[in-house]
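The other protein chains are all here in position, but one chain of the complex has been omitted.
Lettered A and B in written order, each chain numbered from 1.
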Amino acid sequence: MLSAGFILLLSAAYLGLLFAVARFGDARADAGKSIISANVYALSLAVYCTSWTFYGSVGRATSGGLSFLTIYIGPTLMLMFVGVIVKMIRISKAQRITSIADFIASRYGKSQLLAGLVTVIAVVGVVPYIALQLKAVAASLEVLLDHSGSSFVLPMLDSTFVIAALLAVFTILFGTRHLDATERHEGMVAAIAFESVVKLVAFLAVGLFVTYGMFGGFSDLFRQAAAAPELARLLQLDSSRAGTWTALILLSALAIIFLPRQFQIIVVENVDESHLRRAVWLFPLYLVLINIFVLPLALGGLLHFQGQDFNPDTFVLTLPLSRGAEVLALLVFIGGLSAATGMVIVETIALSTMVCNDLVMPWLLRSQWLGVGERKDLSGILLGIRRAAIVVILLLGYIYFRAAGEAYALVGIGLISFAAVAQFAPAMFGGMYWKQGTHAGAVAGLLGGFAVWLYTLLLPSFAKSGWIDNGFVEQGLWGVEALKAQALFGLSGLDEISHSLWWSLLANIGLYVLFSLNTRPDALEAGQAERFVDVFRHGVRESDARLWRGTASVEELVGLLERFLGPVRTRQQLAAFAAAHGANDWKVLPADAEFVRFAEAQLSGAIGSASARVMVASVAREENLGLEEVLDILDEATQVRAYSRRLEIKSQELEAATTGLREANERLRELDRMKDDFISTVTHELRTPLTSIRAFSEMLHEDPEIDLADRTRFLGIIVNEAERLTRLINQILDMAKLESGRAEWATEEVDIGEVARETMASLGQLFRDRGVALESEIPPLGPVVLADRDRLTQVMINLLSNAVKFVPGATGLVNVRVTANGREVRVEVEDNGPGLTAEESLVIFEKFRQGGNTMTDKPQGTGLGLPISRQIVEYFGGNLWVESRPGAGAKFIFTVPLPALEK
Amino acid sequence: MAHKILIVDDEPNIVISLEFLLKKEGFEVAVANDGEEALARVASFNPDLILLDVMMPKKSGFEVCEALRADPNRAGLQIVMLTAKGRDTEVAKGLALGADAYVTKPFSTKDLVAKVKDMLAR
Partner (left out) sequence: MKRANPVRQRLAALSLLGIPLLTYPLLSLPNGNWDGIPAVFLYLFGVWTMLIVLAASVAERWGK
C-alpha cells in the first residue's frame, strides 16, 4: 500500500486541495466576500508550527524532556503584549508596508541600504529553517518507503533535491501567478488556516493512538517511563539549564513576530485589527493542544524502541507503523508534509517579495541595467525576479541541507534561524518606541549582531559537518582563546544558542544605542520617527502637512504609477484620491505635497518604500526645509547662528569652481530671496510690537513728569502691543507646529453642528456689542466627523470673528450654514461686508496678509488666523476657501470629509 | 533754530512714540505713513533728518532713500533707516544706497536720541 507511487499521488492530491482552497479564498476576496474571519486569521498564525513542531519536538523531548515547550511559551507571552502587535499593524497600514525589510527601511528614512541589509540577513538566516523542512520531508518519506520496502530512487537525482524542486514549483504557482503586492493574499491565508487544522488533527490522532492505543493512558505511560532510569530524568526539568530555558522563551517570543512568514501573516495579511482579539487566545490554545502529546510520544517511542536503532524525530511515523497502522501513518505523513509546505510557501513568498523590492529593484534602478528606469511595463520583470528568488532560496535551502543538515537534529537547525531573526528586534522595537533611534544605529546594530551570529552559530554549523575546518571553534580564531566561536571571551557553560543570543544581542543593542545617540536624524528620518512612534496620536487621517517645496508634474507622477501598478489600478486609485479631495477628475489636482505623498504611498505597496522614494524623488525635484528651522524662530541668537549656518551650507553646495565675486553675488541673491521667507517676515512681525513696547517703556521710565493723560495712553499702548505680541507668538508656534507635523491632535467623533452652535453662543456677546445680527441654518443633530474638537472650534472662531470684524455695524449680518452630502460636511460663514476682490481672496490665506488697507484699518489680527485654519481643515482632509465679489459680501466655506464606513 | 525731523513708519504706535520722544527733545516733527507720503512730505516739510522705516506699503524705505539721494537738492538731508531686520546685507544695502545711519528695532530711545542729536550737530 505504501508504494512510492501511491504516496506521491496522495501528496499531489493534498497539495491540489490546498491549491483549491487558495483559489476559493482569492475568488471570494475578489467578489468582496472575504472569508478571512477572526478564526481564520488566528489559525493562519499556526504556520509557526512547521515540521519542527511535527517531528522535531518529539525528537527534542527525548533528550531534553520538557524543554521543547519553551518554543511555544514565548509566542503565547508575546501575543499577549497585543499592544505591540497592534502598533506594528497600524504603522504598516499607514505606511503601506509590505515586509519586514520595508518596515525597518521606512522607519529609518526610507533607506535602501537598510532594506537590502535586512533582506540579506533574513535570507541567510532563514535558509537553515527551509533546509530543516526539506530534511523532515525527506526523512519522513524514507521512513514510509523503508517500511513498505519500496524505494524512491531517480537516476542521477537526489530525492531531497526533487522535493526541493517540486516545492519551488508549487510555491511559484501558489504565490506568483500575478503581480499585485498591494493586495493581500487572502487565498494563501485561507489555505494556511486549512492546513493548520490538518496538522493539528493528524498530530492529535497519532498522539491519542500512542497514548491510549499502545499504552494505558497518561498515567500508565509516565509510570512506565519513571521505572526506566534513563527515562526518568526526562520527567523532571533540569534546573541547571535554567538559563537556556529563559533564553529560548525570549528567542521564540521574538521569532513569532520577526520571522518573515510570521510578519507576513500577522501584520501584512491582517484584514481587521479586531481579529487580534481572537488570535490572542486561540493561537496559544492551538499551541497547547499540539504540544500535549509530545512528551508522551517521546516516552512511548523510547520505551517501545528500547535497544534498537532509532531516529526520535520520526517517532510519530515509526510508532504507528510498528503496529501496522498504515492509514494513520499516511495521515501523519500528510500532516508533516502539510506543515513543511505551509512554512515553505509563506516564508519563500515573503522572502522573495523582500528580495525583489528591497534588494534587486533598487540595484536595478540604480545600475540602469535592463533599462529599468525607462521601461514602460515592469510587471513582467518584477514577477520574473520573484520567481527566480523563490528558486534560488529553495536551492540555497537544499545546499545548506547537504552542507550542514546531517549534523544536527531538526530543532538545532531551527534555533539557528531563530537567533538570526532575533537580530531585527532592537531596530524594530527601537523604531517603534524610541524616536532617537537613527539610521546609523540600525545599520551598526544589524551588522554587529549579524556578524556575531555568523561567527557563533552559522559557521560552526558548517564546521560540525566537516565542510570547513573547525579550528576557530576549538581553538579560537587565529588561535586566540578568547575568540573561540562558541565560548567567546571565556563565556563557557552556555549552550551554543544562548551563547550566541547573548553576544549577538549585546553587540546589536550596544551598537544600536551607541550610534543612535551620537547621530542626528535628517528631516525625513525624523518625520518617519514621529509617524512611527506616535502612530496612535495622529488619528485616522494621515495627511502630511510638512513643509515641502519642490516642483513636480502630475503627468510624470501618474506615468510612474502606471508603470508599476498598471494602468487599470492606477486609474482606480487616482479616482479615489480625486474624489476624496473634492475634484471630479484627477487631472485638475495640483502636484502638491499631498499628491506626491499619495503617489509615493501607492508605489510603496508595489515596490517597497525605499525604491518608491527614489523613483518619486527622481520625478519631483524637491527642496528640503529642515524641521528645526521654523521652530528656532523665537530664539534670536540661535536664529542668527542658524542663518549663518544655513548660509555656509548653501554656499558649500555651490559649484567648486567659483570666483570670490560669484560667491558673494550668489550669497546676496540668496539672502534677497530669503528676505521673503517666512522666517524673516516673522522676525519683522515680532520686532514691531517689541519696538513700541520698548520705546514707550523707556520713555515712561526716563521721564517721571509725563502728564497723566499721556502716561495712561502710553501704558495702554504697551499693554495692547504686549497682547498683540503674545497672540502673534502663539499663532506662529501654532502655525509652525501644524506645518511641521508636530501638532498634537485628539481625534474623536465631533458633531459639527454642535461646535458651530457653541461657537456662536460664545461669540454672541461680541456680535451684540457691535450690533451685528447672527443667524444660522444648522441641523439639530449635526453631521458627525472624526476630528479634533478644539481645532475645529478654533476654525469656527476664526471665521466668525473675521466676519464680525469686517461687517458694517448696525446693518451687519452673518449667517452660518451647515450641510452634508454623502461624502463630506460643508460649513459656510457668509457675511454682507464689503467683499473681496479675486486677488484678495487668494492673498488672505497667505501668512501675515490681511484684508483691507493695512494702514488705515489695521485690525487687531495677526494675519495668521486664516492660514492656520486652512492647515487645520486640510489636516482633516477638507478644504477652506472663500467666494466673494467686491461689494457683495463674502462667503467662507470649508469642508470636512465624513468618515468612510470602513472602520 | 529747531531742527526738523520727518518720521516715516507704517506702524502707528511706533510713529506715536517717536513723535512724542523727539518733540520732547525740542525738535519740530512731521510724520508720514508710507513711501509715497514720505516723498511728498519731504518736499513740503523740508526736514533736516528723516527717520525712515524699510518695510512699508506703496514704496519701501530703500526706494525712498534711493529717490532722495538722486535728488541733488536733498544732499544735506540726513537719512536714518529703521528696520526690524538686522542682516548685514540689509545694512549694507541701506548704506550703499546712501543712508547715513542704520538702526535696528527694537531700539533704545536714549541711543536713538543721542544719535540724532549727534548727526544734526555736524
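Throughout what follows, contacts are C-beta pairs under 8 Å (C-beta built on N, C-alpha and C of every residue); 3 or more make two chains touch, one makes a residue touch a chain.
Small disclaimer: the values here were computed from a predicted structure and weren't measured.
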Chain not shown, its touching partners among those shown: A
Chain not shown: contacting residue from A:Arg537, A:Arg669 or A:Arg885: A:Arg537
Of A:Ser63, A:Thr246 or A:Ser618, the one touching the omitted chain in the full complex: A:Thr246
Which of A:Phe218, A:Phe305, A:Phe429 or A:Trp881 contacts the chain that the document leaves out: A:Phe218
Candidate in contact with the missing chain, chosen from A:Leu17, A:Ile35, A:Ala165 or A:Val280: A:Val280
Contact residue for the chain not shown (choose from A:Ala29, A:Leu69, A:Ala139 or A:Val443): A:Leu69
Positions on chain A contacted by the hidden chain, ascending: 66, 69, 73, 76-78, 80-83, 86, 218-223, 226, 235-237, 239, 242, 245-246, 249, 274, 277-278, 280-282, 284-285, 288, 292, 295, 536-537, 744, 746
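Simple rule for what comes next: only the chains that are shown with their structure count from here on.
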Chain A-chain B separation of Cα centroids, rounded to whole Å: 60
In the complex with chain B, residue positions of chain A that touch it: 643, 667-668, 671-672, 675, 680, 683-696, 698-699, 702-703, 710, 714, 717, 720-721, 854-855, 858
Of chain B, residues touching chain A in the complex: 10-14, 16-18, 20-21, 24, 33-34, 55, 57, 83-85, 87, 89, 104-110
